[in-house]
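Quick one: the structure is below, and I'll ask about it shortly.
In this view, the complex is presented without one of its protein chains, the others remaining in place.
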């Protein structure tokens, strides 16, 4: 049985009130040797897709690890608590709502899927069996399970096998290739106001020098974006389109917010006219 | 003399400007082996009770540790700097303003109380004796003391004993049980807008199926809350009352902010009519 040196941890808890720290304290109490790497606790509230995207970015960059992820609007209902073994040798722990799928895929896919049994987890962790709250499974179930797995508990001791085909999945973001243009969904607006789309620019050939950009539902008719390599290639106020560092087409301004300029937010649909506009 | 593997750290500093990191750097310089677990640095500004509540939630979940806590509006005045030994074997380090009391109680109570002597702390830590600022004792006094204690300095080498009876305490939050209803104080509004009250729902018997809710000072006459187990038991827009994961009665909405709906914030007084409303 393998031990892990690293536990990553993602949630939508924020840092107020001790929710994150309650989970980390539990990790430290059960598996003191494992280092904890905080992926993000600023996931949009209850936004499973936002959490899934962030986790899938980071997980493949770590050494093999236990990945604890809790964005769990269905806590205390019938949704299943999971542990997933991946091809790379990682373990993913969290609710069965689609949160873990993209990270599992990025780690080579699910090798075996398990439904955590709360009583077994708590018993193995020497926690009171009746101590499972109905609203905070991060502290009461998922963190104990992640810690036990990191410290070498076999997953079969904590969980029942289940078919990977039965796992909940998220629908993919919208991406429609039409004659002369593409309809793509905004999958992220980052802190800098960069607008990432559900389109990989490498899949477009040839990429014209400039692209007309339209945000569906916004009155402004269309913007012109110049295709560039990086932020610094743009003049102040000039809209750019580039391949971002996660493989998405991204709309950007140099030192200003493209999202604000365009009136775009996550979930907005954007049309890119990819034939040369000149 | 005991060494500790873990130092927890709570403050109201926020992460801008390097205040947290200055303390953590000091911990790492003086006691490199100890792991630092950040409890929260988003405590409301100068809000001792908010910090005390958060620390008391997390501290009992850690392995025995040195707990460094700095919410210190009285920094540089006559308020005493403390080290408290608890029954569980933890040490709490911070200002004498009530911040440490609830955590100490959660750790079995104070076994011995000590007043830190800044000159001794700084001398033992090989810091310039005249380097104590009047506005940042986190960096200049409390972090050095916590680090020394974690690395095995006896508390008697850094501090003078004092009677535990003399420690500053916070008044308990309002809770009044009257015929047919309860007046309780809002002790927390979390990131999700859940409203936690100074009432343990387990102390109410029988709990009716629905409860009338009134926010004192708000024009809206009263809301009906259905008593449920978890968020997912509620229909969209339906107000719920549940026992939250910290032992508080909590008002909640499914995927929306109960605090916003009710116009409640920390310190608000809420009346719960606990006789069946039907």
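Lettered A and B in written order, each chain numbered from 1.
In this section, a contact is a pair of C-beta atoms (placed from the backbone, for glycine too) under 8 Å apart; a residue touches a chain by one contact, two chains touch by 3 or more.
Here the structure is a predicted model, which means the values were calculated and not measured.
The omitted chain makes contact with just one of the residues B:135, B:169, B:203 or B:275: B:135. Touching the missing chain, out of A:190, A:218 or A:238, is residue A:190. Shown as candidates are B:76, B:108, B:152 or B:263; the residue that touches the absent chain is B:76.
Note that of A:32, A:63, A:109 or A:237, the residue touching the chain absent from this view is A:63. Where chain B meets the missing chain, the touching residues are 12-22, 24-26, 28-29, 32, 45-46, 73-77, 133-136, 139-140. Contact between chain A and the absent chain runs through residues 5-6, 8, 35, 37-43, 54-55, 57-59, 61-63, 188, 190-192, 229-233, 242, 244-245, 254-255.
Quick note on the criterion: only the chains that are shown with their structure count from here on.
Averaged C-alpha coordinates give centres for chain A and chain B that are 30 Å from one another.
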